[in-house]
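Note that one protein chain is taken out, while the other chains of the complex remain in position.
Let's turn to subunit A:
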Amino acid sequence: MNVTRGFTGRARVHNPGLPPGQYDAGDNWPVLSAEVTPDLTPDDWTFRVDGLVEAPRTWDWAQAHALPESAYEGDIHCVTSWSKFGVRFRGVSLDAFLDEVRPQESATHAVAYSHTGYTTNLPLADLTGGRAWIAWEYDGEPLPSEHGGPARLLVPHLYFWKSAKWIAGIRLLDHDEPGFWEQNGYHARGNPWQEQRYSGD
(Lines give C-alpha, C1' and ligand atoms only; values in the text may rest on other atoms or scores of the structure.)
Protein backbone atom coordinates (compact mmCIF):
# COMPACT_ATOMS: atom_id res chain seq x y z
CA MET A 1 0.00 0.00 0.00
CA ASN A 2 1.37 3.37 -1.05
CA VAL A 3 0.17 5.90 1.51
CA THR A 4 -0.06 9.49 0.28
CA ARG A 5 1.52 11.83 2.84
CA GLY A 6 -1.06 14.00 4.56
CA PHE A 7 -4.05 12.58 2.68
CA THR A 8 -6.99 11.80 4.93
CA GLY A 9 -9.89 11.84 2.45
CA ARG A 10 -13.52 12.50 3.12
CA ALA A 11 -15.40 11.06 6.08
CA ARG A 12 -15.59 7.27 5.92
CA VAL A 13 -19.09 6.06 5.26
CA HIS A 14 -19.70 2.36 5.38
CA ASN A 15 -21.81 1.82 2.32
CA PRO A 16 -22.10 -1.77 1.15
CA GLY A 17 -23.69 -0.46 -2.07
CA LEU A 18 -20.52 1.33 -3.11
CA PRO A 19 -18.32 -0.75 -5.45
CA PRO A 20 -14.51 -0.64 -5.01
CA GLY A 21 -12.83 2.58 -6.11
CA GLN A 22 -16.12 4.51 -6.37
CA TYR A 23 -17.37 7.58 -4.48
CA ASP A 24 -20.91 8.82 -3.84
CA ALA A 25 -21.70 11.70 -6.23
CA GLY A 26 -24.66 12.75 -4.11
CA ASP A 27 -27.07 14.95 -6.04
CA ASN A 28 -24.69 15.39 -8.99
CA TRP A 29 -25.31 13.50 -12.19
CA PRO A 30 -22.31 14.21 -14.44
CA VAL A 31 -22.77 14.08 -18.22
CA LEU A 32 -19.88 12.44 -20.07
CA SER A 33 -21.07 11.77 -23.63
CA ALA A 34 -18.29 11.97 -26.22
CA GLU A 35 -20.55 13.28 -28.97
CA VAL A 36 -22.82 16.22 -29.66
CA THR A 37 -26.18 15.78 -27.87
CA PRO A 38 -28.64 14.98 -30.68
CA ASP A 39 -31.81 16.91 -31.32
CA LEU A 40 -34.12 13.90 -31.05
CA THR A 41 -37.84 14.07 -30.21
CA PRO A 42 -40.13 11.19 -29.23
CA ASP A 43 -41.63 11.43 -32.75
CA ASP A 44 -38.17 10.81 -34.25
CA TRP A 45 -37.33 7.98 -31.88
CA THR A 46 -37.43 4.33 -32.90
CA PHE A 47 -36.00 1.20 -31.32
CA ARG A 48 -35.09 -1.92 -33.27
CA VAL A 49 -34.04 -5.40 -32.18
CA ASP A 50 -32.55 -7.60 -34.90
CA GLY A 51 -29.63 -9.90 -35.71
CA LEU A 52 -29.95 -13.47 -34.43
CA VAL A 53 -33.66 -13.32 -33.64
CA GLU A 54 -36.71 -15.07 -35.15
CA ALA A 55 -38.75 -11.92 -35.78
CA PRO A 56 -36.78 -8.66 -36.03
CA ARG A 57 -38.88 -5.64 -35.23
CA THR A 58 -38.84 -1.85 -34.91
CA TRP A 59 -40.97 -0.04 -32.33
CA ASP A 60 -41.91 3.60 -32.45
CA TRP A 61 -42.56 5.73 -29.35
CA ALA A 62 -46.26 4.78 -29.02
CA GLN A 63 -45.68 1.09 -29.72
CA ALA A 64 -42.91 0.90 -27.11
CA HIS A 65 -45.12 2.65 -24.57
CA ALA A 66 -47.86 0.05 -25.18
CA LEU A 67 -45.62 -2.60 -23.60
CA PRO A 68 -45.96 -3.27 -19.85
CA GLU A 69 -44.34 -0.54 -17.80
CA SER A 70 -41.43 -1.37 -15.56
CA ALA A 71 -39.32 0.65 -13.11
CA TYR A 72 -35.77 0.54 -11.71
CA GLU A 73 -34.98 2.02 -8.33
CA GLY A 74 -31.42 1.59 -7.21
CA ASP A 75 -27.86 2.68 -7.93
CA ILE A 76 -25.75 3.49 -10.98
CA HIS A 77 -21.95 3.43 -11.28
CA CYS A 78 -19.78 5.37 -13.74
CA VAL A 79 -16.29 4.19 -14.69
CA THR A 80 -14.92 7.68 -14.00
CA SER A 81 -15.49 6.66 -10.32
CA TRP A 82 -18.74 8.31 -9.28
CA SER A 83 -21.77 6.32 -8.16
CA LYS A 84 -25.27 7.65 -7.68
CA PHE A 85 -27.66 6.11 -5.20
CA GLY A 86 -31.41 5.69 -5.20
CA VAL A 87 -32.09 6.75 -8.77
CA ARG A 88 -35.57 6.12 -10.19
CA PHE A 89 -36.04 5.22 -13.85
CA ARG A 90 -39.22 4.15 -15.60
CA GLY A 91 -39.67 2.49 -18.98
CA VAL A 92 -40.02 -1.06 -20.26
CA SER A 93 -38.00 -4.13 -19.36
CA LEU A 94 -35.82 -5.26 -22.24
CA ASP A 95 -37.27 -8.74 -21.70
CA ALA A 96 -40.58 -7.45 -23.12
CA PHE A 97 -38.87 -6.53 -26.40
CA LEU A 98 -36.82 -9.72 -26.54
CA ASP A 99 -39.90 -11.88 -25.89
CA GLU A 100 -41.41 -10.50 -29.10
CA VAL A 101 -38.37 -10.97 -31.34
CA ARG A 102 -37.42 -14.38 -29.86
CA PRO A 103 -33.60 -14.63 -29.74
CA GLN A 104 -32.12 -17.64 -31.54
CA GLU A 105 -30.16 -20.17 -29.54
CA SER A 106 -26.92 -19.11 -31.21
CA ALA A 107 -27.26 -15.53 -29.88
CA THR A 108 -24.69 -14.96 -27.11
CA HIS A 109 -23.84 -11.25 -27.30
CA ALA A 110 -25.32 -7.97 -28.38
CA VAL A 111 -24.27 -4.59 -29.69
CA ALA A 112 -26.45 -1.73 -28.49
CA TYR A 113 -26.33 1.35 -30.73
CA SER A 114 -27.54 4.91 -30.46
CA HIS A 115 -29.18 7.35 -32.83
CA THR A 116 -25.79 9.14 -32.72
CA GLY A 117 -23.89 6.07 -33.90
CA TYR A 118 -22.44 5.29 -30.44
CA THR A 119 -22.09 1.56 -29.79
CA THR A 120 -21.47 -0.68 -26.80
CA ASN A 121 -21.25 -4.48 -26.51
CA LEU A 122 -22.83 -6.69 -23.87
CA PRO A 123 -23.23 -10.39 -23.19
CA LEU A 124 -26.88 -11.25 -23.91
CA ALA A 125 -27.14 -12.65 -20.37
CA ASP A 126 -26.63 -9.12 -19.01
CA LEU A 127 -29.66 -7.88 -20.96
CA THR A 128 -32.17 -10.52 -19.83
CA GLY A 129 -33.82 -11.62 -16.59
CA GLY A 130 -35.15 -8.21 -15.50
CA ARG A 131 -31.71 -6.53 -15.38
CA ALA A 132 -32.02 -4.19 -18.38
CA TRP A 133 -34.55 -1.57 -19.47
CA ILE A 134 -35.41 0.92 -22.17
CA ALA A 135 -35.92 3.97 -19.92
CA TRP A 136 -37.65 7.25 -20.78
CA GLU A 137 -38.46 8.69 -17.39
CA TYR A 138 -36.11 9.83 -14.63
CA ASP A 139 -37.37 10.80 -11.19
CA GLY A 140 -40.92 11.14 -12.53
CA GLU A 141 -39.94 13.43 -15.42
CA PRO A 142 -39.10 12.82 -19.10
CA LEU A 143 -35.44 11.78 -19.39
CA PRO A 144 -33.41 14.93 -20.28
CA SER A 145 -31.68 14.82 -23.68
CA GLU A 146 -28.18 15.20 -22.21
CA HIS A 147 -28.86 12.05 -20.16
CA GLY A 148 -30.02 10.12 -23.22
CA GLY A 149 -33.63 11.22 -23.66
CA PRO A 150 -36.03 10.60 -25.14
CA ALA A 151 -34.95 7.02 -24.28
CA ARG A 152 -31.80 5.21 -23.23
CA LEU A 153 -30.72 1.70 -22.47
CA LEU A 154 -30.37 1.06 -18.74
CA VAL A 155 -28.12 -1.76 -17.49
CA PRO A 156 -27.43 -0.58 -13.95
CA HIS A 157 -25.42 -3.59 -12.77
CA LEU A 158 -22.63 -2.67 -15.22
CA TYR A 159 -20.61 0.57 -15.53
CA PHE A 160 -22.85 3.20 -17.02
CA TRP A 161 -21.15 3.54 -20.43
CA LYS A 162 -22.98 0.26 -21.23
CA SER A 163 -26.32 2.05 -20.77
CA ALA A 164 -26.31 3.60 -24.25
CA LYS A 165 -28.00 7.01 -24.47
CA TRP A 166 -30.45 7.82 -27.32
CA ILE A 167 -30.87 4.08 -27.84
CA ALA A 168 -31.73 3.16 -31.45
CA GLY A 169 -31.39 -0.59 -31.42
CA ILE A 170 -29.81 -3.80 -30.27
CA ARG A 171 -28.33 -6.37 -32.61
CA LEU A 172 -27.89 -9.93 -31.33
CA LEU A 173 -24.70 -11.71 -32.37
CA ASP A 174 -23.05 -15.09 -31.85
CA HIS A 175 -19.78 -13.43 -30.78
CA ASP A 176 -18.55 -10.44 -28.79
CA GLU A 177 -17.78 -7.33 -30.81
CA PRO A 178 -16.23 -4.31 -29.06
CA GLY A 179 -18.24 -1.08 -29.09
CA PHE A 180 -17.04 2.52 -28.95
CA TRP A 181 -15.38 2.70 -25.53
CA GLU A 182 -14.40 -0.95 -25.68
CA GLN A 183 -12.37 -0.14 -28.83
CA ASN A 184 -10.88 2.78 -26.91
CA GLY A 185 -9.35 0.70 -24.14
CA TYR A 186 -12.31 0.02 -21.86
CA HIS A 187 -13.31 -3.39 -20.53
CA ALA A 188 -15.50 -5.74 -22.58
CA ARG A 189 -17.95 -6.37 -19.71
CA GLY A 190 -17.53 -3.56 -17.16
CA ASN A 191 -18.67 -5.14 -13.90
CA PRO A 192 -18.15 -2.44 -11.21
CA TRP A 193 -17.94 -5.00 -8.39
CA GLN A 194 -14.87 -6.53 -10.05
CA GLU A 195 -13.56 -3.08 -11.07
CA GLN A 196 -13.47 -4.03 -14.74
CA ARG A 197 -12.63 -0.53 -15.97
CA TYR A 198 -9.99 -1.03 -18.66
CA SER A 199 -9.34 -3.91 -21.02
CA GLY A 200 -6.39 -5.12 -18.96
CA ASP A 201 -8.33 -5.26 -15.67
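The rule we apply is simple: a residue touches a chain if its C-beta (ideal position, glycine included) is under 8 Å from a C-beta of that chain, and two chains touch if they have at least 3 such contacts; residues count from 1.
What we mean here is this: contacts and distances are computed from a predicted model.
Entry comment: the absent subunit's protein name, as recorded by UniProt, is "Oxidoreductase", drawn from "Fe-S cluster assembly protein SufD", "ABC transporter permease", "Oxidoreductase" or "Phosphoribosylformylglycinamidine synthase subunit PurS". For subunit A, the residues touching the chain absent from view are 1-10, 12, 21, 23, 28, 30-37, 50-56, 78, 80-82, 111, 113-119, 146, 168-169, 171, 173-174, 177, 180-181, 183-186, 197-201.
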